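Working notes, beginning with the structure itself.
Just one protein chain is left out here, and the rest sit where they should.
This part shows chain A:
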Amino acid sequence: MTDSTHAQNPAPSLKYYQKGTFTVGNRLVADAERAVQSSPERSNALTSGHRACQGCGEALGARYAIDAAMRATGNDMIAVNATGCLEVFTTPYPETSWQLPWLHSLFGNAAAVATGVAAAMRVKGKKTRVIAQGGDGGTTDIGFQCLSGMFERNDDVLYICYDNEGYMNTGVQRSSATPPAARTATTPALGPEPGNVFGTGKFVPKIAVAHNIPYVATATVADLHDLERKVIKAMGIHGARYIQINVPCPLGWGAPSSDTIKLARLAVECGLYPIFEAEHGRITAARKIRRRIPVRDYLILQKRYAHLFRNGEDDPRVARLQAICDAHIADYGLLGDDEA
């Protein structure tokens, strides 16, 4: 315990890195600050027994996000799911892992289907809240038009994108969220520009901000307290909301299952994945980098970037990725003391 204000403050503000990671025992914080997951009362909306891969970042992110939303809404909630890993591994009927009303329609229409559910709730005078969720392919590519329409109409839906940076369900193909240089099945590590090309792709959280919707946030499974806080905050707001969670995929990224949290943390600490919040078109907060690392330290742990380190020396593209990180750090103000 290093916080000097502890004596005056019964619910001290803690830095969650006593163990060198972002995990922290809930016993160290006041009841109100404890994770939803720490409570035996949690809804377990995405319950055990599903068929996600070991170390699946999406399963972890979804469980935290949906349980937090369930707490925020008193379990009065409906989820709409786009086609993708999350849909497939949770509902191999007659089994289902969902402990809340859940609807899957198509790959590209989760946002619009959620609009319909929300409209039905409104017309029936119910207070039931609606979440739509999907992977990055279902969100930033095929579902993008429906997503933008839902934002633009300011429909009362929280859309959560679990961003694992590719089409993992179909066998690791490139999406518009795949980072430059990353090897996928459709951006193989071949030719003069191996992996995904630079100067392509899109960062949907910024596009969501441009819709001037009430709330936009990015989050990471490396900081689950922050993720829960953002989901709970989002459920306290009406209108269109968007949260994009960085969820490492051991299979698609080529990393050990045990490295999921570590990779999520390093993606933030190198500046490649900026964690921020925005309200009504303005960025209101950015999560500061605690211990900055070069992007190389993040890349080298993943087989999808192995071609960058093949010949004993770093490929020049590592420097280009570093430049992207540096730009994020400058643009979002990611350096400095979080608690200052």
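Heads up, the rule we're going with is that a residue touches a chain if its C-beta (ideal position, glycine included) is under 8 Å from a C-beta of that chain, and two chains touch if they have at least 3 such contacts; residues count from 1.
By our rule, contacts and distances are computed from a predicted model.
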item: "SCP-2 sterol transfer family protein", "Carbohydrate ABC transporter permease", "Pyruvate ferredoxin oxidoreductase alpha subunit" or "Cell division protein FtsW" - which is the UniProt name of the missing chain; value: "Pyruvate ferredoxin oxidoreductase alpha subunit"
item: Touching the absent chain when the full complex is considered, from A:Trp98, A:Tyr162 or A:Tyr242; value: A:Trp98
item: Chain not shown, touching residues in chain A; value: 75-78, 80-81, 87-88, 91-93, 96, 98-106, 108-109, 112-124, 128, 145-146, 148-149, 152-153
